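Each remark here refers to the structure printed beneath this line.
Excluded from the complex is one protein chain; the other protein chains are retained at their positions.
Chain naming follows the written order as A and B, and within any one chain the residues start at number 1.
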Amino acid sequence: MPDVRESDLGRTGLIAVGGLLIVWEALGRLDVSMFVPPVTTVAAAWWQLLGNGTLTRAAASSLGSLVKGFVPAAVLGVAVGLAMGRFATVRHLLDGWVNALMSAPLSALVPVLIALFGIRDTVVAATVFMFSFFVIVVNTLTGVRGTEPSLVEMARSFGAGEVALFGRVYWPSALPAVMLGLRLGVVQAVKGMVVGEMLISLVGLGERLIYYGNTFLIAELYAVIASVLLIALTASQLAQALDRALVRWK
Amino acid sequence: MVVALRLVSVIAFVLLWEWAALVQISFNFPSPWATLTALVALVGSGAILTATATSLQSLLLGFGSAIVLGVPFGLLMGVVRPVGRVARVYLDLLIALPTAALIPLVILSFGINILSSAVIVFVFSVPFVTMNAYGGVRDVRPRLVEMARAFDASGPQLFFRIVLPSALPMILAGIRYALSRAFVGLIVAELLLSPFGLGRLIMASRSMFEHDRMFATVLWTLLLAGFALAALARVEGRLLRWRT
Partner (left out) sequence: MADVTAAAPPPVEIVVDGVSKAFGTVQALVDVHVRVRAGEFLSVIGPSGCGKTTLLKTIAGLIAADAGRVVVGDRIVEGPGRECSVVFQDFALLPWATVQKNAEFGLLLRGVPAAERAERARGVIAKVGLAGFEQAYPAQLSGGMQQRVGLARALAVNPQVLLMDEPFASIDEQTRRVFQDDLLRLWSEERKTVVLVTHSMEEAIYLSHRVVVLSPRPGRVHQVFEVPLPRPREGAGVRATAEFARLVDDLWKILRKLQ
């Protein structure tokens, strides 16, 4: 995983994004290409799609799949990561799979999921799960393994048993890494959501992308892309806020 | 012991798969054996090899361009800080964006052809290559730069003797991660475009309910990606031997 540090979307961010939008608008007005519609046209299309309920319906379906896939991925991912971190047997049983699947092009498995579940939105939730699970496992595992041995020894010197050691040392020590995993995981989850929906092309924002692409409705297409980006950014901001709330001592 | 446990987990997986095929959790779920047979047949007939060649063409084109353009641009971002600060914003957005959403746009612009899927591969991988080249330059230890300055190093000397070698590990890590993203993009693109490559083979088998062939192609694709990533990791290890 490349080092994607928290961006400082401060003034530079505003200027950069604002500048892009202005240039884009100008190019759109000059009609350089049908693929660069003016920002205002896209905004109007977005507003219209929002007004007639298209966008809200699609987003509701998408977010439903996102939650159905991500929540189990988070819970199971953290649990598996903790188990792998604490028990060498579990670690050796699973680390080959986790490492391989962590970087595997899991999008290839979507047709398999379709074969399993049929063309249903369950496939989308399953894709979300697949995309986010492994990064959560790996980060949790790294967090547990990174616990300072001297803290463990210190707790043992006061007579800490396995449970106390886990709850009072390993877990709090792994928490920042767990939160990082959830942050990266939720971004992956949104990617899974879009890929799954585009491939089953049945419901949600992904289906809208395919539809507007097929019908050459460029402004609408951009409006949906923007919505997807918005969901991704919001999800990652939420995860970051949770991180800050839980890991204040850093 | 460790090897034994890994072996156990692989055997357990195959048994689970076999069991899943036996109990018919879904009417179109082939057994591991059927999948393997189909894979052998696909290799024998050459169908999967032709498809692989086509897919690799777009992969190499897209991923190659991502490296050729992304690394220098990332380095530039690192060396010329104002460029870095601004471009960083767009990179962050591109990294957060579910890239697949751009596929319809790319198809509309470039048509249904190999170029299209190469462009998609490029868009999937270039942000990570660039970001890591940038991060690599930014993380160069200031002490090393000071040291070189103290020895009167010229600008190019500083860049080629200090900055580039320091940034290399991160650049290579970025390239490896980008390759895995490139495969994701390639497959999504081909599954959506469908007229060529491994994606077509998967979709065609699915529409003809030849699920053993479909599973075989998916398995082949995953193995191919795994092999490519492992090979790249080896190259990386070679280049970074000094890190022990």
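One rule holds for everything that comes next: a residue touches a chain if its C-beta (ideal position, glycine included) is under 8 Å from a C-beta of that chain, and two chains touch if they have at least 3 such contacts.
Everything numeric in this text was worked out from a predicted model, so none of it was measured.
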Displayed partners of the chain not shown (whole complex): A
Contact residue for the chain not shown (choose from A:L76, A:L116, A:L151 or A:L202): A:L151
Touch with the omitted chain, as defined above, among A:V17, A:A43, A:L116 or A:A160: A:A160
Touching residues (missing chain, whole complex) on chain A: 148, 150-151, 153-160, 164, 168-169, 172-173, 175, 247, 249
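In the analysis below, only the chains that are shown with their structure count from here on.
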Gap in Å, rounded to a whole number, between the CA centres of chain B and chain A: 18
Residues of chain A that touch chain B when the two form their complex: 1-5, 7, 9, 12-13, 15-17, 20, 35, 89, 92-94, 96-97, 100, 103-112, 114-117, 187, 190-191, 193-195, 198-199, 205-206, 209-210, 212-214, 216, 218, 221-222, 224-225, 228-229, 232-233, 236
Complex interface listing, chain B residues touching chain A: 1-2, 5-6, 8-10, 13, 25-26, 28-29, 85-86, 88-90, 92-93, 95-105, 107-109, 128, 131-132, 135, 170, 173-174, 176-178, 180, 183-184, 186-188, 191-192, 202-203, 206, 211, 214-215, 218, 221-222, 225-226, 229
